[in-house]
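Missing here: one protein chain of the complex. Every other protein chain is in place.
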Amino acid sequence: MVFGAMYEGIKHIFKRTFTLKYPYQKPLLPKGFRGRHILYLEKCTGCGICAWICPERCISFVQAADGKKHPQNPENRFPQYWYARCCFCHFCTDYCPTGALDYSPDYELAEYDRELLVWSPERLSKVPTNVGNYRSVFHGNKGSMGVTYEPVEKQPKT
Amino acid sequence: MANQSSTRKEDLVNKLKTRFPEAIKSSKIEGKRRITITFDKDKLLDIAQFMRDELGFDHVKGVAGVDDPTHKKIEVLYFTGSLSIPEIEDIILVLQTELARDNPTIASAVSVWESAHFHERETFEMFGVKFEGHPDLRKLLTLDNWDGPPPMLKDIKFPEMGQR
Partner (left out) sequence: MTTNLDQTKPPAPPITITAAKEPSTLDVSVGPQHPGSGHMRIIIRVDGDYIVSVDPDIGYVHRGCEKIAEYRTAVSNIPHLERPCIIDAIHLNWGYVLPIQELQGVVVPPRGQYISTIAAEMNRIMSHLYWLAINAGVFSGHTTIFMYAFGDRDLFIELAEMLTGARLTYSFLPPGGPRRDLPAEFQHRLLQLLGYFEKRLVEYDRIFLSNPLVIARAKGVGILKREEAIKLGLTGPVLRGSGVKYDVRKVEPYGAYADLDFEIPTFEEGDSYARFLVRFEEMKESIKIIRQALEKMPKGPIARKAPLIIPEGEAIGRVESSRGELTYMVKGDNSDKPSRVKIMNGSFRSLIAFPYLLRKVHVADMPIIYGSLDYWPLEADR
């Protein structure tokens, strides 16, 4: 009986392990992943529902400084996020009545300076570009753990 | 669970009321599985012994304190259930009583329901309720040398967290 347990461990010596080499290979995050928020300045009306629902009260309102006119927002007030407090629950995104907030797969938000964790509306409106493209593939019982990660372009469409 | 009578909750309440006519102040039956009984705090041990031996409620799921400063009382609730009798194993019977807010004391139920040991310790620490007869009544969750007021009372407010 002890040989059954030992065989289970020893058989992995002769199989190749797989490691996803982050940051050169990044996993493809699903649509709707709750990373940081994207603010569409042309849709936000400054109603304040996002600040009211936020459980950690990390949203406050400031004036937009991008110089453009926003006719749907007469007082020119837009949300500013404090990511040191945000718990990424995205109740604000779900409760926004005009759809001005959106999900994004951006999770690399670390900074060296604490003040840089306060994101102004203009900084929130930039759409992130560093998305990954690796996803897990099941091989049945072949391969070391039976799961490897391969680029999405090479996988058959399900 | 196939042979549950439709009046099992009323039967339990009636048995309690006939046995303790003046100690049971009121009762309420809600939904399919909830009974709330309000009783006089001096009769806790007798009622608990009767419930354990005659009715079959053999364990305590939790002991809660509720602070009510407007009516100057602290309520103590015992959530009891039965694991040994299949016909009533889905009922939660809540025993509710009122204590004076400036000196809340009640007898400890540990001699009847041993499962209430740590719950009573927590209620003692959070609300200041003294359980007489508890074998080991000391602080459980706060700091070892905390000497402030009991934290869960409504007098303790946190204004930086917003309005309550």
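Lettered A and B in written order, each chain numbered from 1.
Note that a contact is a pair of C-beta atoms (placed from the backbone, for glycine too) under 8 Å apart; a residue touches a chain by one contact, two chains touch by 3 or more.
Worth saying up front: this structure is predicted, and the values here are computed from it rather than measured.
Listed residues A:F33, A:F61 or A:W82: the one in touch with the omitted chain is A:F33. For the chain missing from the display, the contacting residue among B:K17, B:R34 or B:K72 is B:R34, taking the whole complex into account. Interface residues of chain B facing the missing partner chain: 1, 31, 33-34, 58-62, 64, 66, 77, 79, 83-84, 89-90, 92, 94, 113-119, 135-136, 138-149, 151-152, 156, 158, 161-162, 164. Residue positions on chain A in contact with the hidden chain: 1-2, 4-5, 7-9, 29-34, 53-56, 87-91, 94, 103, 136, 138, 140-141, 145-147, 158, in rising order.
Basically, only the chains that are shown with their structure count from here on.
Separating the centre of chain A from that of chain B, both taken as means of CA atoms, is a distance of 46 Å.
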